[in-house]
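Each remark here refers to the structure printed beneath this line.
Heads up, this is only part of the complex; the chains shown haven't been moved.
So that you can tell them apart, the chains are marked A and B in the order they are listed, and the count of residues begins at 1 in each.
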Amino acid sequence: MSNVLKLGLPAGSLQEATAELFRKAGYKITFPSRSYYPAIDDPELHCTLIRAQEMGRYVADGSLDCGLTGHDWIVESDANVVELSELVFSKVSRRPVRWVLAVPNDSPIQGPKDLQGKRIATEVVNITRKWLASHGVTAQVEFSWGATEVKPPKFADAIVEVTETGSSLKANNLRIVCDLLKSTTRFVANPAAAADPWKRQKMDDLILMLKGAMAAEGKVGLMMNVRQADLSRVLAQLPALKNPTIAPLADQDFVAVNTIIDEDTVRHIIPQLKAAGASGIVEYPLTKIID
Amino acid sequence: MSNVLKLGLPAGSLQEATAELFRKAGYKITFPSRSYYPAIDDPELHCTLIRAQEMGRYVADGSLDCGLTGHDWIVESDANVVELSELVFSKVSRRPVRWVLAVPNDSPIQGPKDLQGKRIATEVVNITRKWLASHGVTAQVEFSWGATEVKPPKFADAIVEVTETGSSLKANNLRIVCDLLKSTTRFVANPAAAADPWKRQKMDDLILMLKGAMAAEGKVGLMMNVRQADLSRVLAQLPALKNPTIAPLADQDFVAVNTIIDEDTVRHIIPQLKAAGASGIVEYPLTKIID
């Protein structure tokens, strides 16, 4: 079955966000109820919903050709997979998650050395053990099935827990001591699949579209009319890295400038563009950007 | 009242979708609660909600000048109306509906001839009777008020029922024997209204906008920069029927290409465009397309 790519998608809380990303990238995914095989409108893709924690295991043993999962779970499962791409959203709010060591606010623990002989609860037992070993510390690491942040001080002395904004830790009166690992979403492949030309091309095209959709989040298009005489002043306001399109108009004194900028810089740039002589400034939405 | 066009809209399950289509076409429709006269922001249109089954009857007798309904109900009611347009969505998922003959999975019925003397339940009694007559078969056709698919085998030997994906039939352990009729939405007019110049122009303009909105579903805009030397290779990747806009840029080595393509081909075309030399590829959404 050389013309099918077996793709693992993370089940659970990320499922809907992943489907949304694929939709933006141009794929229609639907989830038949009570099935873990999402339907996708590309006969060359066969999707399976798998827990992020197990993705590495099943991509490594070839049950899947490739999959999306967090860098953290690849490290935790020590899976033999190839990372083909990091999928980072351009939106500021989508920060990488961090695995941190956290203790009660009034705990005396200030660093790894203070963990000697303590009880640590965590979902990432292997990451935690390796990190302790790298600091020459011996402690009791217990697997936590969830609700880890409620455990100190009664059920654990410290925890290693994932956090994005830290608010859940704070709400449980915990203090972050230090970071163990930062993690983002990765597109990982089975080594043999990555070496197969057809599968590799299929994966590269898919990654191109996913990254194109992600790049468009937080970006907008900007069109404006500029008098030739003002053109250099207007261009000076645009971000250096961007390469705007400049097209002639019927009125030869004017040109049309068209560019892509970060959505959250629009409010700073538009007043400057207007001051520099741009007129008829129009912002429009984008759905994909491939540089 | 020569300056008013009396327009029938299908009541019931299609009501919200129709209003959405009109909104995309540039009309604001609101449904005052418990009234069947939707408000529309065009004083020359007077809308009435009517069941799709009855649209033909009331357009034919001039109670309405025109209306939207399915081809199936026009045939069933044998109404004397003019079909001005077929309104077909470009989206793949919006398939025409089919009226099919269905029987229990284990029924011996394999074709029309096997229906002789049987009981058939259906909402389209006239279509069914004509079809039986065309096969020289005599059977008992009973009008079904709904839930038709539950009737075999206890309440009927076979049914003639509408289906889109067949899943409801399958869920009731029914098997499709053959098709009687395919049906899509039509814009139908009273013959006299179609011959009145003002009404005809009004209907044609309305159809133009409805089709423009429908055409934009499933289409996207694509802009990119292309080096003159790569232009022919890039253009070769675009669908033959499309006529892309090619505009000069300040940097005379480059041109800006702007085109409209099917949303579900984007994922195939973008990798090819990039391979052919296109850069700064941007996809943007559209709301109407009038060729």
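Here, contacts are C-beta pairs under 8 Å (C-beta built on N, C-alpha and C of every residue); 3 or more make two chains touch, one makes a residue touch a chain.
The structure presented is a predicted model; accordingly, all values stated were derived computationally and were not measured.
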Next item on the list: With 2 chains shown in place, count up the copies in the whole assembly for me.
Entry: 6
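One rule holds in what follows: only the chains that are shown with their structure count from here on.
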Notebook entry, point to check: So how far apart, in whole Å, are chain A and chain B when each is placed at the average of its C-alpha atoms?
Noted result: 39
Item checked: Complex contacts: residues of chain B adjacent to chain A -> 92-93, 220, 223, 225, 247-251, 256, 263-264, 266-267, 270-271, 274, 279-285
Next item on the list: Over in the complex, which chain A residues touch chain B? Could you list them?
Entry: 25-28, 41-42, 204-205, 208-209, 212, 216, 221, 243, 245-248, 255, 258, 260, 284-291
